[in-house]
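Only a single protein chain was left out; the remaining protein chains are all shown in position.
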């Protein structure tokens, strides 16, 4: 029996329902859908990093990374990123931000697979990302 | 060589195409997208549990559970739930129903990760959910 562990970065707000920001069981780590909320401040509502795609994409990626790291993983362990955008015209700009971000992460392994689709998101959120990682 | 096993709860209608309601291979179990269809009745078309988000969410969760259990798993084995809603204004109500449902399930493990996005669904369907579980 392998333990299933909840991953809760200190920077994160409580999830708005009974789910975990991430779970790890054995060598599999699943990151829940992350959005561009700034690190949690006690007594404040979740607040996006800003109105722009750039601000939200970078914060969302950092939020995914926080969960990975709190679960003992890194970007190098990620097999799949699911990117949810709200507007097809954001694809090119998101890719530029994404590429520059990962350039700075100095990956030792090959980049993960990725799917990008265009959906609705609540409020002013422009992007959501989740991740599946396999460690070891 | 590990067998890949199709999971077909007795309550379920035949899938509308060549896919399985669930598959299990070794300790990995994948539940296909479930919607709020009532248990299958011979000679009847698939019928949603009702027009409301509450009825469809509870039935959808029960349909996911049926697949998990027919595959030898429980909610405790679930790593990730993907929730597809059709309307961003349904988020809060879905969370209330979701929380109350899982309160009753008496989970022994931490809750799974989750991603919620807003998509189109056919007919009068308001919610679809799929699940990835890791057993053992």
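Labels for the chains are A and B, by order of writing; each one numbers its residues from 1.
Note that in this section a contact is a pair of C-beta atoms (placed from the backbone, for glycine too) under 8 Å apart; a residue touches a chain by one contact, two chains touch by 3 or more.
On a predicted model such as this, the values are computed, not experimentally measured, just so you know.
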Consider the whole complex, including the chain that is not shown, and state which of B:23, B:38 or B:107 touches that chain. B:23
Touching residues (missing chain, whole complex) on chain A: 76-77, 79-81, 88, 91, 95, 98-99, 102-103, 109-119, 132, 134, 136
Across the whole complex, list the residues on chain B that are touched by the chain not included here. 1-2, 4-6, 15-23, 25-26, 28, 30-33, 82, 84, 119-123, 128, 130, 132
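Just so we're on the same page, only the chains that are shown with their structure count from here on.
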Just the number, please: Cα centre separation of chain A and chain B in whole Å. 23
